[in-house]
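For this depiction, one protein chain was excluded, whereas all remaining protein chains were kept in their positions.
Chain naming follows the written order as A, B and C, and within any one chain the residues start at number 1.
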């Protein structure tokens, strides 16, 4: 994955560099943002046995593209296809998003290692147990949430977590915590943002009388509910649906948007640029 | 159509009254709002030739249900199945919503008579001409919109309009004008409300980086973009879509939501209650 | 629920009978099939404490409507709102549909008692165990499936099953077995029927190059893949999707269509008439 200011000939340069190192491109996607004059490219390559490793490939590209990469906002990432990020799931009371991610992981749909589940409700332990994932109960008492966040942060360090998933975590993330995980912490919001920001979105949706509800999978940033959106899902509703029905129907959207967004992230298909994402699906 | 405070036995009462007047129910839909304790019912009935007319049926129901109908918020409407409301279309520069409604009307999908088109851009005359509908050009000069609205109001009176459709009219409706047409003026808003209220919603959507854009068909009320929603439609977008692409894809949503919402209204399938709608589709 | 040949005045009759027995209609849906001249109605009613029970209500309706109900194809069902059918889940190797139904049941979305899981693969026991539902392993050896079906039938009897769910059961149902459970056995087929009937639908879909795949929830009848359809779901795919990707994306459709269809059935919202369903959702 390469993201950098756009200029002439980048494609030829990069693909030439790859070819010279014996890397054959098997899939490619690229996007030039005409407004931002920024360039995004994602290659899947294969190398013959014994040839370039991910590290040497990255080194080769970094040298060949040193002028590009020295610019602000430029970023190069090279990963092995069998790279498996270490993932932590944070939950609260509701289990539907948590179980969805765990079950898809178990059936092999999510290329990662889910190494721990953290929740402020102890009954979540049962679900973690189904999938034999270590569980940690961290209460979030109203008056002393800072200590709880410290405890979570310590757990994420201890488990050497690459990606943190807020599977309906329901706690407002402190700025410092959000900043420490920029681009690596994924949330599911229970509305089709930017509609119904804030608390109790299904009640808000019912009061407004909308005919669709939805969910949004996005990166966490210090600005609450304002992070870059990875994926969204909606479902049609009617006047017959009570707020409880909206919650039930919305759960389908939440599960689907989160699982899909997480998969895109784990497969290195998502670039963040400013407050928007480039998603090569 | 009957909308009234809920109480026991309404269904038996109403269907009994209909039966006693020789009206056979061929379709029925009903909804009791548990929160508002309000009751909504829509019957389609047929009567033998020579039997009860719509007027006598309405009189019979009004008498039989006089106690219910004397309550605030109670409303009874009886219409012949071949009732065709008189419709005016108001447009600005864009033609896609206007042509959509006219073309569906021509193919017999909209049970109404479209009797005039009003626009503040003269080139709209061509489209009205395709469908042989009288056209009126009413300019809306920046400084003197009140006079323009007076002119439109006069035209609506002159044509004895039942339903006014804002087919991307793009003018902010004065409160008095909105109030004069409550429940009878339908707008298409180019976003999935309540997202992106206000001007240039597709640019707002692009800036926010959402993955879906949409459109909302709603009744016009004095509160801008806040009226009761009849129908909504969304379409998936990607990072490749420029604001111009969003406008293009959004046009499909706008056309579809407006045509569908208008059809529901014309078939007397929409109840308004507070800021929400009950739609018996 | 009442399904009978259509005639004048049924609505008034039925709602009158209900009112006279002190049953207040809180929700109603009705449909007259114009082609088949058949009438379908579903009422939700509430009775004051100590008033009519479900049994006495059914008796009262059966007497009052005796002429209607004596006709072929007429059917009356009265059930308490807290009625919970006893459900058995039959599975094979794949767990996604099974776990979906069990998880929704656990979160209270499915008004039933899931009393046993039967599978021809022993590893399914683990999933049944998560939800503390008794599990039975019934192998289906290629040469002797009749004995296996006898074993399943015995289990369904033993557990006094009302509704049997084939959650990707993958065995061809013998005619006698299907007939014994008409209207009470629900299958999920992994294509949007009638497309790709038969084996390996995702491979068929890939070979044909369709741009959507889907799933179908239907009642089992002796005619394979031809039973009345309750619900269907589709998802967009692209040329990049391999047959394995179609299976993965299809799993979402299968889970959703099955869970939704089962819920509709359990809430007595589905009428079967010939090979079609009337669904009051």
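The rule is short, and it goes like this: contacts are C-beta pairs under 8 Å (C-beta built on N, C-alpha and C of every residue); 3 or more make two chains touch, one makes a residue touch a chain.
It should be emphasised that the depicted structure is a prediction, and the values quoted were computed from it without experimental measurement.
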item	value
Residue of A:29, A:138, A:155 or A:224 in touch with the missing chain, whole complex considered	A:29
Positions on subunit B where the hidden chain makes contact	95-96, 99, 103, 107, 109, 130, 248, 252, 256
Subunit C, residues in touch with the chain not shown (by the definition above)	31, 33-35, 192-196, 207-212, 214, 228-232, 234, 238-240, 242, 275-279
Residue numbers in subunit A that touch the chain omitted from display	8-13, 15-16, 18-19, 24-32
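In the analysis below, only the chains that are shown with their structure count from here on.
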item	value
Gap in Å, rounded to a whole number, between the CA centres of subunit B and subunit A	41
Where subunit B and subunit C are represented by their mean Cα positions, the distance between them in whole Å	37
Shared interface positions of subunit B, touching two or more other chains	31
